[in-house]
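In this view, the complex is presented without one of its protein chains, the others remaining in place.
By letter and in written order, the chains are A, B and C; residue numbering begins at 1 in each of them.
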Amino acid sequence: MADAATTVAELKDVVRHFVEERAWQPFHAPKNLAMGLAVETAELMEHFLWVDGAASSELVKQPGKREPIADELADVFCYLLNLSMALDIDLSDALRTKMAKNALKYPAEKYRGKYTV
Amino acid sequence: MADAATTVAELKDVVRHFVEERAWQPFHAPKNLAMGLAVETAELMEHFLWVDGAASSELVKQPGKREPIADELADVFCYLLNLSMALDIDLSDALRTKMAKNALKYPAEKYRGKYTV
Amino acid sequence: MADAATTVAELKDVVRHFVEERAWQPFHAPKNLAMGLAVETAELMEHFLWVDGAASSELVKQPGKREPIADELADVFCYLLNLSMALDIDLSDALRTKMAKNALKYPAEKYRGKYTV
Partner (left out) sequence: MADAATTVAELKDVVRHFVEERAWQPFHAPKNLAMGLAVETAELMEHFLWVDGAASSELVKQPGKREPIADELADVFCYLLNLSMALDIDLSDALRTKMAKNALKYPAEKYRGKYTV
């Protein structure tokens, strides 16, 4: 699994290099990147539109479905990395900080097995 | 910068641990996670709704704005990590594979400085 | 049912009057209105995030749920009306034209009971 050996900064570098080679930085206002992130997220969501929850778990196992879904996931990640670079926000820091807030907001013993109390 | 020293797998572990402590796995059908990703993306986008592109770059520098925006970025990342785990897709692999396809689709010399040709 | 006696133009007038009273037209670039439409759509979608399809049909019957959902539906409609005015597009014409295209794209006998063939 490449995720085990790849830092977030390495993936930022892959994306930054791609953008710089094309001189696309002027397009990358946070407003535009947030819109692009939403567009790609909708394309990912579209794969699961007409199936129910259980079937959505099976879908990715179909030949011919795994690769397009992985591609959409990558597109979302690409915009997220670009946006974090445009905003100069460290994603690992932001995630850990927010998960610590979530842990206070959703105490484990109170929310076990349910999303609302 | 924590991104330089943090692997994607380490962040997956942070999120997985949080979900397991609350026994939230039954809610995490890919269909639901894709919807949640779209909901969080919209909350992030809302910060940039009424400003133009240039102002959206400045926004994150305002006191009182950086933290809420970083939190929304983290929420999006959290759903993306959860979704990649539910789908058993390696994010680093997926990103590199997709960027290689993008490099073929958008040759640098042809697309330099423009998004359409 | 007010829908039986209300034209789309009358609803456009309600929204136009509201916007003019506040002099909000300068904010109403199509780009912004499309983003706002997406933000409101996500707020509507959030009501159905953790329930399955069958439960989503029951949700609106719960006391305390019908009004917030109707409000979100109205917010989406409000942005759609604003966007159609900003673009000078007649919604009734656009809908009928598109449904005629859809009828050719999805022949009834071929698609009966299924979304893909």
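Rule of thumb we're sticking to: contacts are C-beta pairs under 8 Å (C-beta built on N, C-alpha and C of every residue); 3 or more make two chains touch, one makes a residue touch a chain.
Source: prediction; values computed, not measured.
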In the whole complex, what residues of chain B lie against the chain that is missing from view? 35, 38, 50, 52-53, 115
Positions on chain C contacted by the hidden chain, ascending: 1-12, 14-15, 18, 21-24, 26-27, 29-32, 34-35, 37-38, 41-42, 44-45, 47-48, 51-54, 56-57, 59-60, 66, 69-71, 73-78, 80-81, 83-84, 86-99, 101-103, 106, 108, 111-113, 115
Touch list for chain A against the chain that is not drawn: 27, 32, 35-36, 38-39, 41-43, 45-46, 48-50
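Following the convention adopted for this analysis, only the chains that are shown with their structure count from here on.
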Write the angle of the rotation needed to overlay chain A on chain C, where the fit uses Cα atoms and the result is rounded to the nearest 5°. 180
Centroid distance [mean C-alpha coordinates] between chain B and chain A, Å: 3
Tell me, which residues of chain B touch at least two other chains? 27, 32, 35, 38, 41-42, 45, 48
